[in-house]
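A single protein chain has been omitted; all remaining protein chains appear in their positions.
When the chains are written out, they are named A and B in that same order, and each has its own residue count from 1.
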Amino acid sequence: MTLSRGRSLATVAMVTSALILSGCAESDRDEGSGGEDAGGSSTFVFAGSAEPGALDPVYVNDGESFRVARQMYEGLVGTVPGTADPAPLLAKDWTVSEDGLTYDFTLETGVKFHDATDFNAEAVCANFDRWYNLPESAQTDDLTYYYSVIFRGFATGPRADAALYESCTADGEDKATIKLTEPFAGFVPAMSLPAFSMQSPAALEKYQDDAAADPRTTEYSTARPTGTGPFTLGSWERGKQVTLEANPDYWGEKAKVDEAIVVAIEDPKARATALMNGEIDGFDLVGPADIEPLEEAGFQIVNRDAFNVLYLGFNQKTEPLDDVKVRQAIAYAIDKQEIADASLPAGTTLAKIFMPDLVNGYTEDVETYDYDPEKAKQLLEEAGAAGATIEFNYPTDVSRPYMPSPEDTFNVVRSQLEAVGLKIEPVADVWDPDYLDKIQGTPAHGIHLLGWTGDYNDSDNFVGVFFGAETAEWGFTNEKLFSDLAQAKGIPTPEEAKPVYEQINKDIMEFLPGVPLAHPVPSLGFAENVKGYEASPVQDEVWNVVSVE
Amino acid sequence: MLRFVLRRLALMVPVLVGLSILLFAWLRALPGDPARSLLGQRATPEGIARVNEAYGFNEPIVQQYFTYVGALLSGDFGSSIKDGRSVLESFIERFPATIELGVTALILAVVIGVPMGYLAATHQGRFLDTFVISGSLLGVVTPVFFLAILLKLVFADWLGWLPTSLRQDPRIDATHPTNFYILDGLITREWDAMYDAGLHLILPAIALGTIPLAIIVRITRASVSEVLNEDYVRTAESKGLSRRIVSRRHVLRNALLPVVTTIGLQAGLLFSGAVLTETVFAFNGIGQYLFDAISSRDYPVLQGFILFIAIIYALINLVVDVAYGVIDPRVRVS
Partner (left out) sequence: MTIDLPPAGGPVGGRHGGSSADPIAALDDEAKGLSLWQGAWQRLRRNPTAIAGALIVLAFVVIAIAAPLLAPYEPGSAEWSGEVTPTSVPGPDSDHLLGLDRFGSDLYTQLLFGARQSLVYGVVSTAIGLTIGAFLGILAGGMGGKVDTAVMRLVDIMLSIPSLLLAVSIAAVLGQNAYSIMIAIGAAQVPIFARLLRGSMLSQGRSDYVLAANALGIRRRRIVFGHVLPNALGPTIVQATLNLATAIIEVAALSFLGLGDSDPAIAEWGRMLVAAQDRFDAAPRLALLPGACIAITALGFTLFGEALREALDPRTRR
């Protein structure tokens, strides 16, 4: 047939020309892939999933911006490598007063910002005061989400009276005292977030303008980030890459590579292929389908300990989800192992409660609703909801660390629910902004898939965020739960908070506002010659320890 | 000649005006109020009030339109919801990539397509002709993104001969004065950078250029064949003029006219194709940016980019018209 002959001839032509070209390509590629170029310096090329939004960490709240920020900035507090627990960083040591309102930080000495100005207690207070005094134009969730969540309010604006921050006093070069208006056990762990990095007051003064119409586009936020970290900004070529250079004056362990380059490749499979072809040295968010092929080809897969939870949420404003029997029936109808096998990466642990085991207050002593479709059908009968129609919302076009392929997960859950006689009405939306707006901003949804990766080790960061008040996502009012969580938030130390949260978790699983499904394991992929990468459950991954041989 | 050009330019104006009205109306037609569409997630009551004030959304609609046009003319095309950057700046930054890709694709299409079409026309009815017709038909009906995915998967994934993503190997430290990577390589004499950029261009250009290639082949074939059949060519041949002389002088000149017009039409195809191709190859041009803007409902970017693309498209067609006018003087008079 001429058609197929035509096609094959065309293919032959393409193949021949590609062969000729690749002959030259191979030799060139060999030079590049060793990580060494002619000058003998070493480079670490990393692919994330998107470009950073801005280089001032106060004004961003996405993982890619934080990834870059972590290399250039440091906060008072860091994390113990590989865990979510706080560890000293710019603050050597700290003490908390009895009433939980006063924190005394002892700072490292001899540390300089990238612009050679000193890091000291005065700088610390300049930073805290700056955040507290941000103008109202900067107080939107889109810009200063983390400050709002942790400190609850600013000096001005509608939530000024809820503000957690009271004052900061500098005592000499190396002692800073922070006073809060209320006790908050999560304060110290929260200071490990990139949003609370210490930035050079001099540089901020010179290049930043917090009152700008959009502070993400100022000179500071696009070209002059000034922190204390092991890398400085070489350049940010928009649409191409961020080039970071090793900081020769870094006070800690200096970077082993001379240069780190961050590129953005949106598609997970394209990232995997780029690694296989030697175009990059490492990447984040390996798709579940790529893990085995990469391992078989000799690449390294590094897992982060799961610090997240994937759940099926119920909107109790939608019938019949307001009936606890129906919610229980759905829980019994779900086979979590099948979900994990079909749509989540290998190594994923199944979830029993709404927080992973690394978090304070974790307990497995709860009602678990193990897979039992018969019981599910029975409960539905009892509730008079056998064969009911339920709207099932899920997002498309997105891959989150806790939900790498939502459509796959959705399909498995759907078939499990249909197997017990429920009728599922699927509603899909684009992740951002449609899905998030709909689920978190309106009551127009039924059951939905969502999840959460913890930012720092604090129980409130999980269950408090979900269930601390009435929200459009969950649609219920449970005064006892709300007040329990509010009280727990104010407990001054993690040790005291532990049993309280354990009980809260038990209560939550009785009430069953949703079904926690799994704690998926996010993974990174690296070339064979990359050594030393330390994965962190909260993505506190600084590349000064990475070497490319 | 000048009058011809001016007349064409004048014709462009009502089209652009109409387009601006349409885009203006489009923003108003979107679900939710326009301030919200512009602010996205940042839509707090204070923010909305500010935008209404700044953009004049509280004013009568006609006045709003003029404010909008005024902003456009002064270069303010709005800012992206996602990162606050000026839409104009983002466009200028990424435009060279798409131009480079489009031009390469078009060159491929013309350089391969015209000779193939010519050969097919001169060998009508024989194997070569049938092969070319079938091949070009296939090229026309294969969706661009399907081809792009196939190419990427075969040549980059399985065979590993060519790179999969981006415009350049991040490890190559290249300077980019113009942001046209190949041109930059030539200017700065960084041959390895230029070569690397070229490698990254191959697959996307093939994917993007296949449909234009197929169309150019068919039009060239049709038009050459038509000219070959015309009487005066037959007369020249019967008089004994060698085939080759007849070909070059008469056939090519007349046959190329429709090809030139087609190139103008291809520009539209290339833009749409670029959105799809750049996404598959993570190619950092306006196509990919547009795709991201669509996914994240970044309406200011969508509005601005569509306007830019329409203006450029109109300009390209103007150039084509002028070129046509140069080649065929009869057109200028009509």
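Simple rule for what comes next: contacts are C-beta pairs under 8 Å (C-beta built on N, C-alpha and C of every residue); 3 or more make two chains touch, one makes a residue touch a chain.
Keep in mind that what you see is a predicted model, and the values were worked out from it rather than measured.
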{"item": "Given B:Trp26, B:Phe66, B:Phe127 or B:Trp191, the one touching the chain that is not displayed", "value": "B:Trp26"}
{"item": "From A:Pro158, A:Pro426 or A:Pro499, residue that would touch the chain that is not displayed", "value": "A:Pro426"}
{"item": "Touching the absent chain when the full complex is considered, from A:Ser343, A:Thr363, A:Asn457 or A:Ser523", "value": "A:Ser343"}
{"item": "Touching the absent chain when the full complex is considered, from B:Ile81, B:Ala97, B:Leu151 or B:Ile219", "value": "B:Ile219"}
{"item": "Touching residues on chain B - with respect to the absent chain", "value": "14-16, 18-19, 22, 26, 29-31, 120-121, 124-125, 129, 133, 136-138, 140-146, 149-150, 153, 157, 211, 215, 218-219, 221-223, 225-226, 229, 258, 268-269, 271-273, 275-276, 290-291, 294-295, 297, 299, 302, 306, 309-310, 313-314"}
{"item": "Footprint left on chain A by the chain that the document does not show", "value": "267-269, 287-293, 338, 341-343, 345, 396-397, 405, 407-408, 410-412, 414-415, 426, 428-430"}
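Simple rule for what comes next: only the chains that are shown with their structure count from here on.
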{"item": "Euclidean distance of C-alpha centroids - chain A vs chain B, Å", "value": "38"}
{"item": "Contact footprint of chain B on chain A as seen in their complex", "value": "2-3, 5-7, 9-10, 14, 18-19, 21-22, 24-25, 28, 32, 35, 37, 43, 45, 53-54, 136-137, 140-143, 214, 216-217, 237-241, 261, 263-267, 270, 273-274, 276-277, 279-280, 397, 430, 432-434"}
{"item": "Chain A-touching residues of chain B, taken from the complex the two chains share", "value": "40-42, 44, 46-47, 50, 79, 82-86, 90, 93-94, 97, 130-131, 134-135, 138, 152, 155-157, 159-173, 176, 192, 195-196, 199, 202, 206, 279, 282, 284, 289, 292, 295-297"}
